[in-house]
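One chain of protein is taken out of this complex; the other chains stay put.
Labels run A and B following the written order; every chain starts at residue 1.
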Amino acid sequence: MIPGQKQLSNLEELLEGVWKQNPVFVMVLGMCPTLAVSVSAMNAVSMGLATTFVLVGSTFLVSLLRNVIPKEVRIATYIVIIATFVTVVDYLIQAISLAVYDALGAFIQLIVVNCIILGRAEAHASKNPPLRSVLNALGMGAGFTVGLFALGGVREILGAGKLFGFSLFGPDFQPWVVMVLPPGGFFVLGAWLLLFNWLNSRKTDAAPAKPAEGHAHV
Amino acid sequence: MSEAVLPPVTPSGAMIRTLGLVATVCGVLIVTAYEGTLDAVNANKKIALERAVFKVIPGAAKVDEYVATATGIQPAGAAIPEGAVKFYAAYDQAGGLKGIAAEGAAKGYADTVRVMYAYDPAKQAVTGLGVVSMRETPGIGDKIYTDEAFLKNFEALDVQLSSDMKALANAVKVVKHGTKQNAWEIDAISGATVTSKAVGRGINESARKLLPLLVPNLEKLKTAPSPNAQSAVSPPFIKGGEGGFSTVSITHTLTHLSQNPPQPPLSPPGGIEKGWRWQAHLAEEVTS
Partner (left out) sequence: MNPTPRIELRASPHVVRGNSVERIMFHVVLALLPIAAFSVWQYGLSALAMLVTVTLSCVATERLFNRLSGNPSTLTDWSATITGLILALTLPPAFPLWMAVVAGFTSIALGKALFGGIGCNVLNPALVGRAFVQAAFPVAITTWVPAFAPNRFSEFAPTTFTPPFMTPPDIGEWAKRAVDGFTGATPLARWKFENVLATPADFLTGAVTASAGETSAILILLCGAYLAIRKFMDWRIPVAVLASAALTAYVFQLVDPSRYPDPLFVLLSGGLMIGAVFMATDMATSPVTPRGVWIYGALIGVVTVMIRYFGGLTEGVMYAILIGNALAPLIDQVTQPRVFGQTREKAAMGKKA
């Protein structure tokens, strides 16, 4: 435990990444796969789960080895570990579904450079015991998956009238083609960020108003 | 020197030891994952390929991969020799040649359009078209596999060879919508000309390279090369299939795998059995 920092409970550690430090909406990390593969809910969730797998596996290993990894070569070590899990997940996805593998394409291999993962290894797993690291990684992975799903869901609903491949509006639905094209990713991400920041700003606006009533807006 | 206390430096030996440890752990993990998934991955690839081929050659029950080179045709190995063209021979239940399928690719509007086409040796014509992958504009470019009128082009697209068997008699050509006159022309989709042209170019390029190598050797392909493929013991799968994909093809996949264990040094004694489990799972997915 780091001195001077409030010790979080295990549950808080888990929830950290889901909401307060959400990798997509709060930290805005790992945008490359976020924008590229979120054309459908299925792709988004697959990518989220793959990233979660790598995240959990690598932080667990990093945390286990945290006391033996020399600081001079820690980044190299982390990258080797992360790359290992990316390779593993690459094989797993090929074994489970080639369709998903083709849809995600190079972005599976690119998980290795997803800054969420190296960030978690360096900032969290290298300083915390395995259980807490895994909890934190699970939360982050869940947050990432939720973020990707939020994008992929909206893009698939508007862009194809479907969700997870199931038609929602019948055959006459007019797809918004732009939503499955790259600009659509930016539009939807922008809209979600707007919503998130608006919610957060309402919260922070409301917070100081409590002690001094009647002076909400100065 | 400065007053700041330098952190203790890790001795090189310790660093090498740790890195060695990490590398070993990672190596073991990767090899385990590779071993564990290899059979399932191969089975998956085979299923995907068969699906694509069966779609363009209805009635086929079995697919074999070949490469055509300047010296003849041979079953496709792991490495494809320089200048060789890969193609697929499809056979029916009885083992007779049903047709040839090959892939073509050309740059479309957004990205490369990859198509699978069927070649009928008797008619010397392309008799079917399937799209392997494309990223064309939905609603416009995807008409290449939804537009009935466009797909009609590929019921009998003439690709016969010239008399010296060195080139196509007539290059496959995409013409403006509604102006198709010859059997080797493709009537483009109105409004999706770029994608239509990509399909035509892909077929033309592929056929131009493949057919002069393939046609002189067609005799060798007339019957399925492994007659024992049908006699192998079939695992108890549920009968029935979907979308032209039948149990027979899974049977074949399994026999294919058990007869040709992929890359012997990497296949452990238990590998095949593990593969069975994966495939059973896949078969459920496919047949359900």
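The rule is simple: contacts are C-beta pairs under 8 Å (C-beta built on N, C-alpha and C of every residue); 3 or more make two chains touch, one makes a residue touch a chain.
Not measured: the values here are computed from a predicted model.
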Contact residue for the chain not shown (choose from A:Gly105, A:Gly165 or A:Pro183): A:Pro183
Touch with the omitted chain, as defined above, among A:Ser9, A:Asn67 or A:Gln174: A:Gln174
Contact partner of the left-out chain, one of B:Val56, B:Leu157, B:Val172 or B:Val194: B:Val194
Footprint left on chain B by the chain that the document does not show: 109, 137, 139-140, 176, 191, 193-194
Sites on chain A contacted by the missing partner chain, in the whole complex: 161, 169, 172-174, 176-179, 181, 183, 187
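Quick note on the criterion: only the chains that are shown with their structure count from here on.
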List of chain B residues in touch with chain A within their complex: 7, 9-10, 14-15, 18-19, 21-23, 25-26, 29-30, 33-34, 36-38, 40-41, 44-45, 47-48, 133, 137-139, 278
Touching residues on chain A, where the partner in the complex is chain B: 61, 65, 68-73, 76-77, 80-81, 83-85, 87-88, 91-92, 94-99, 102, 159-160, 175, 177, 180-181
